[in-house]
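Let me begin by handing over the structure; questions about it come next.
The complex is shown incomplete by one protein chain, all other protein chains being positioned as in the whole.
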Amino acid sequence: MANKVMAAVAVAPKKTEIRELDMPELTPDSGLLKIEAAGVCGSDWPMYQSERPGPRILGHENVGYIAKIGSEAAKRWGVKEGDRVALEEYLPCGHCRLCRSGEFRSCQATDIFHNERAIRFGSTPLTVKPSLWGGYSQYLYLHPSTVIHKISNHVPAEQAALALPLSNGIEWAMIEGGVKSGKVVVIQGPGQQGLGCVVAAKTAGASCIIVSGLTRDEQRLRVAKLLGADYTVDAEKEDLLERVKEITGGEMADVSINVASGSEVTIKNAIEVAKKRGTAVFAASNKKPLTSFNMDAVISKHLTVKGVRGHSFDSVEMAIQAIESKAIPLAEMCTHHYGLEQVDEALRTVGGEINPGAIHVTVNPWS
Amino acid sequence: MANKVMAAVAVAPKKTEIRELDMPELTPDSGLLKIEAAGVCGSDWPMYQSERPGPRILGHENVGYIAKIGSEAAKRWGVKEGDRVALEEYLPCGHCRLCRSGEFRSCQATDIFHNERAIRFGSTPLTVKPSLWGGYSQYLYLHPSTVIHKISNHVPAEQAALALPLSNGIEWAMIEGGVKSGKVVVIQGPGQQGLGCVVAAKTAGASCIIVSGLTRDEQRLRVAKLLGADYTVDAEKEDLLERVKEITGGEMADVSINVASGSEVTIKNAIEVAKKRGTAVFAASNKKPLTSFNMDAVISKHLTVKGVRGHSFDSVEMAIQAIESKAIPLAEMCTHHYGLEQVDEALRTVGGEINPGAIHVTVNPWS
Amino acid sequence: MANKVMAAVAVAPKKTEIRELDMPELTPDSGLLKIEAAGVCGSDWPMYQSERPGPRILGHENVGYIAKIGSEAAKRWGVKEGDRVALEEYLPCGHCRLCRSGEFRSCQATDIFHNERAIRFGSTPLTVKPSLWGGYSQYLYLHPSTVIHKISNHVPAEQAALALPLSNGIEWAMIEGGVKSGKVVVIQGPGQQGLGCVVAAKTAGASCIIVSGLTRDEQRLRVAKLLGADYTVDAEKEDLLERVKEITGGEMADVSINVASGSEVTIKNAIEVAKKRGTAVFAASNKKPLTSFNMDAVISKHLTVKGVRGHSFDSVEMAIQAIESKAIPLAEMCTHHYGLEQVDEALRTVGGEINPGAIHVTVNPWS
Partner (left out) sequence: MANKVMAAVAVAPKKTEIRELDMPELTPDSGLLKIEAAGVCGSDWPMYQSERPGPRILGHENVGYIAKIGSEAAKRWGVKEGDRVALEEYLPCGHCRLCRSGEFRSCQATDIFHNERAIRFGSTPLTVKPSLWGGYSQYLYLHPSTVIHKISNHVPAEQAALALPLSNGIEWAMIEGGVKSGKVVVIQGPGQQGLGCVVAAKTAGASCIIVSGLTRDEQRLRVAKLLGADYTVDAEKEDLLERVKEITGGEMADVSINVASGSEVTIKNAIEVAKKRGTAVFAASNKKPLTSFNMDAVISKHLTVKGVRGHSFDSVEMAIQAIESKAIPLAEMCTHHYGLEQVDEALRTVGGEINPGAIHVTVNPWS
């Protein structure tokens, strides 16, 4: 193994450059992952455009093979060199009340949104040693807090890199939204997270899945149907509320899931489309306070509104099981693949600047 | 028994008059209640001020003795003449999916907010026969759909009339909000509904109960403490968020419950005061869309927001059990009692026009 | 309409005879069902063999068309003459705590196992007027307490008569057992109830469904596979525990469901086959106390054991939705159809005296 690692480092807003970084020295409780594929997430886009927090390697939907592993880590994680794994982005402390109760994604140690000193794959800067925190790199440092999932060798790498987007769908639709057999679900936004919700809803036995998007989402909506959507709605050409009313005979939806990054009308519709006693799940934020919100409808319809983030260990296991089952045409979601030198292109694709209609984009740092 | 019934009929905005109405003829599946006490609810106030839907008898927190009962009704309800009962306001169909699943309060037949032809105690007009639908009357018609709860003779009538407000507290704090042993709860609004939440939270074992109100609520906040609040906050003089931060050592609340009829800042605080992974329950609506709402906080804190309405059969049973136990100083809540000729005064008290600091107000139509 | 009704009346142990009964007079709150198909349930067999409680019409899995309906009933149930409906067997009071909380199947009024005077379709004797309580009859009396579900005209009658067996599967596997996406389920007993559990588990997204039966169940096990079972086990030829260990790589089952009428070894296996923290659901009783039970395994594996009975309104709605979807090859379950004169044969088929391998048996009283 070389003692240098090639990585695409985000050095300035919307700019990565290939750098040669040192191979980390390992302690008995850490390891090294040879990256096979790193998915590009919508949340990479704002980070890619941001000035802070200094140079860093993006990429947090990581799949690869264990290249090296300390004796202690091997025992703890139950893996050995050569094993294939998918990682969560979180690096939780493991000891706080949230970690001890299965809610490690909310642990202070990994929560970069509420804790400046938190660490996490795909966002920690190079200055935090040993620097290899992101997936757009040949190797990734396996910190002792890494959350590891095994995944079968038979799965194509870019599908394996769907583990996190699908787990989000399972968490948001099934676990938080309560989608199960017989439920009517409306999903706003046919990107990879929204399509993850479609897969989850279908797997959970939803009786009717309606997906809405924009006119430019035509191809994504077509994929939504292949994945199990019963109806798709072009919300620029059709009135979503009217369509749902028509499809459901006026009953409206048991669960609505908003994964569109969110104009106010989308959020308004998410509330309106939910039936009495229903649930509206919000996963996408536009980061600004809304200038209108119909709390009276929330009360008079007796709704449950949930803000959601990320996935649990269980939802990632369920996602991997679904991926390994080969029962879902996931290849349809895998639209774009790039090499290390094309990371800017990969990010601009997910950001919507190029390649409209892209869904799941991966970086293979060895090609 | 006389064949005329004296009742206070709401005939115009903010005006009732005493009328003599016909005693109804009963079918085997209906009955007649001799009203002992009818509580005045905050929701009576907008109805009292409204022009529509024509003359009607208000009053839906009703307690009394079975005066007459049909053979079929006696069998179904398991009661006989002379039994003391508390009624729910709902008159559900009993046969729809919601009724069959324990959610009868949302049944179309009783939902006056979404169905113009719905019937319900305390709001159905005189034109719907046999007219005796409200509690500010000597007798009330026991429609076959009546939801009945037995209550012990030993309870003072005005405390018995707390069955519904307390059941709301149990439903909103305990059942919907998930308050249980060890939880920190913030309750905004120390009216009878808010104090019902205090009683519920205390009964459920909450470790810290914080109640906020306005400067004019001084007396209500004092009662909150008697009922189990650990801290009270005058939100006009103190910063609620700062106080909760201080009290909880920065942890904030597991559950916030908004039963203040709601300026926007109150709603904003309800969201801000909830900790990561917490729950914010909204029971009070100002009927207007909010002009600002921090959905980003809901998402980034992974909150559950619940709009709630009314009570379930179970929560009313639990409320009655709490009332019968005599373990709670409920007499402190019973601040005002009126006769039939003083119904306008009773309503204006609850509306806040007179008698500031009033909590639970009852009408005894025989005094 | 004739004023006589032909019905197969159970008059002595294992003996029915065709009798001509009076057409009932209807009140405004009752109705009359023209039976299209009545399913034969395993629980009919002990009743058919029993001496008590006097002559009665069996048959409680009933589907048909509304032949007559009182004005009040039409309004309450939302149906009119000519509508097609499936009935639950329960005749609940509608007013007790259990009924008001969605648990009407446990209502005292319909619980013939704990209340001698309870009434219920398919078991109430002729002496309780108007006698037409069972489905092996041209017409059935629609008592005011009837629990009604609409069902589409396009469904073949014998599949429509699967509403209750499938709802049992949904209730036991999905709602009580918690089967959902990714779970491993073992179902003991491939009769119509067990196959109902297979359908439910499949619909709910179970990742692995294992069904065990006896050697004589070969054909039923074949149908189990058509309905979604991943593995079937002949428990007389193979060791169920070893097979499950092998299939699951030693993990064992998340949920076991016992719908085999139960030798002690079956019950022992139901406990043994469940993994640590798993659930074992028991639906079938042999009516005798067990002479051995490994409570220590229940404790040391931290298991949940559930005794279950019947279905909820929701599970019947979900079953009908599944039937109407045409997505499941339910025709494979419908093995035997009989006319009114062949009710004894139908019952002996379900009792296992004739036609081994039968699954769902229906009576069409008009053929």
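Think of it as A, B and C in the order they're written, each chain with its own count starting at 1.
Rule of thumb we're sticking to: a contact is a pair of C-beta atoms (placed from the backbone, for glycine too) under 8 Å apart; a residue touches a chain by one contact, two chains touch by 3 or more.
Just so you know, these numbers come straight off a predicted model, no measurement behind them.
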In the full assembly, spell out which visible chains the left-out chain is touching.
-> A, B, C
Of the listed residues C:Lys129, C:Arg216 or C:Arg277, which contacts the missing chain in the full complex?
-> C:Arg277
Identify the residue among A:Lys15, A:His95, A:His114 or A:Arg216 that touches the chain left out of the display.
-> A:His95
Which residue from C:Arg52, C:His114, C:His154 or C:Lys237 sits in contact with the chain not drawn here?
-> C:His114
Of B:Ile170, B:Ile210 or B:Val361, the one touching the omitted chain in the full complex = B:Ile170
May I ask you to list the residues on chain C that touch the chain which is not drawn?
-> 98, 103, 106, 113-114, 267, 276-277, 282-309
For chain A, enumerate the residues touching the unshown chain of the complex.
-> 76-78, 93-97, 100-104, 147-148, 312-314, 317
In the full complex, which bits of chain B touch the chain not displayed? Write them out.
-> 170, 174, 180-182, 200, 203-205, 207, 317-318, 321-322, 325
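Please note the rule applied: only the chains that are shown with their structure count from here on.
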Which whole number of Å gives the spacing of the CA centres of chain B and chain C?
-> 41
Chain C touches at least 2 other chains through residues 317
